[in-house]
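First comes the structure, then the notes that go with it.
Note that this complex is displayed minus one protein chain, with the remaining chains in position.
Now for chain A:
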Amino acid sequence: MTSIFSPDGKQTACTIIEAGPNVVTQVKSKDTDGYSALQLAFGDKKEKHATKGDINHFAKAQTAPKRFVKEFRDYSLDKNLGETVTVDIFTEGEDVEVVGTSKGKGFQGVVKRHGFSGVGEQSHGQHDRQRAPGSVGGSSYPSRVFKGMRMAGRMGGDRVKVKGLKVVKIFPEKNYILVTGSVPGHNGSIVLIQK
């Protein structure tokens, strides 16, 4: 992440995303596949790591084997096999949504995971209850724990969508776009940008 300044001195936090160029590796149409979609691929892979199926599939689009492949249903742009989708599809100032996988936090308690406030106070004879979840099911009624009760467990590593981010700047020579705010995931992770 980095930040930019407006002329009047306001600082805005920004994230740099390397967007593309994504190669169209397959065009699915209603006649042949039952639905229309575009398969885009990003990031080169060494030929020795690619399977023969990979190599042949990407050879149809006349590109090297790619690491990440994603299909987009009913893509709004009309593209042919082997063409690329680049940062040119974005304009500065428009709103985008970014989808990614959030950072894994491991096994976390309810205070961090679900925003519980813990039980009781810190003083007045109390101890050991500050980050506890409290009662999960009464003894006489319901005398069981309801399904879906929020408890401690694995946190993070989920698919997360962030809405309302703005494209601040586009660098076509490096395929970078600069969006406001933060996006899910660690540095260098793969994200999806939706308009």
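By definition in this document, contacts are C-beta pairs under 8 Å (C-beta built on N, C-alpha and C of every residue); 3 or more make two chains touch, one makes a residue touch a chain; residues count from 1.
Following the convention adopted for this analysis, contacts and distances are computed from a predicted model.
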UniProt protein name of the chain not shown, from "Glutamyl-tRNA(Gln) amidotransferase subunit A", "2-oxoisovalerate dehydrogenase subunit beta", "Large ribosomal subunit protein bL19" or "(2Fe-2S)-binding protein": "Large ribosomal subunit protein bL19"
Residue among A:E18, A:D54, A:E83 or A:E97 that touches the chain left out of view: A:E18
Contacts of chain A with the absent chain, listed as residue ranges: 1-9, 11, 14, 16, 18, 169, 171, 174, 176, 178, 187
